[in-house]
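The structure's right below; bear with me while I get my questions together.
Here the complex is missing one protein chain, while the rest keep their positions.
Our next item is chain A:
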Amino acid sequence: MNDWLPILATTLAAATPLIFAGLGELVTERAGVLNLGVEGMMLIGAVSAFAVASSGGGLLLGTLAGIGAGMAASALFALLVLHCLANQMATGLALALFGVGLSAFIGRDYVSHVLDGVSGYTLLDGLPPLDPFIVGSLGLFALVQWFLYRSRGGLVLRAVGESPSTAHALGYPVRLIRWAAILFGGACSGLAGAYLATDYTPMWVEGLSAGRGWIALALVVFATWKPARLLAGAYLFGGVTILQFHGQALGLAVPSQFMSMLPYLATIVVLTLISRRGHAIRLNAPASLGQVWHPDS
């Protein structure tokens, strides 16, 4: 038990940013919008959260700033793809690159500053203190799961993702719903960034997210657009990293490069399965994903 507790704790922590960003992107994609800019929104959220928190704003305000900045970045994306009818993939990639540059620019004066980090609260004696972000990620999962499958709003959102023209004909405000889904995705990415910059590694350095946004994107596909599978996938991806570190330190002869490759390999396997046994899995893929849609078309 004592050996497993630290592994469990670090796995939870490693999976948390993936859960936040992954859930946000999942909701966005369920509304039929593919936003590849997760990495960029995450970095913009991270640097904003860090800037506010380290300038005396405190962690709560910092986290809110991160969420707000993520939303602002996603609003730009929404404007381009929903109103200017820009290609979603190109715009998303541009947002990812823009986010890397913008966050580095904003963060110039904060490079290598450090924060105290978040102190967890103890739930049960003997257990390690719980981190509010980790608890929050589980809460967000429950919320998304409930919203998508148990609420009317979720049903409408999924309908928009499947066939925006049908939803439009039924009188649903497709563009507004997509706006909301994109903003939610941005908020979640910003939150993931805020977690990285204020809690996980409480500092700001260029490229802090180190590719986690891309893993989150892969995770949505890996999870075949289902929140519960996304949660499991995040723990799997997080756990693989942690386990390979433990294996190395214990002297197990597993090539670390192979273990580092596993999450991506798993995603490729899922993608292959989707394309081969399409009927079973593609059912979950939003039918209008990535397609430009305009009310007058």
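Keep in mind that, in the parts below, a contact is a pair of C-beta atoms (placed from the backbone, for glycine too) under 8 Å apart; a residue touches a chain by one contact, two chains touch by 3 or more; residues count from 1.
Keep in mind that, in the parts below, contacts and distances are computed from a predicted model.
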Protein that the absent chain corresponds to, by UniProt name, given "Sarcosine oxidase subunit gamma", "Nucleoside-binding protein", "Multiple sugar transport system permease protein" or "MoxR-like ATPase": "Nucleoside-binding protein"
Per the touch definition above, residue among A:G139, A:G153 or A:G207 touching the missing chain: A:G207
For chain A, residues in touch with the removed chain: 3, 6-7, 10, 13-14, 17, 104, 108, 111-114, 117, 196, 200-203, 205-208, 210, 212, 241-242, 245-246, 248-253, 255-257, 260
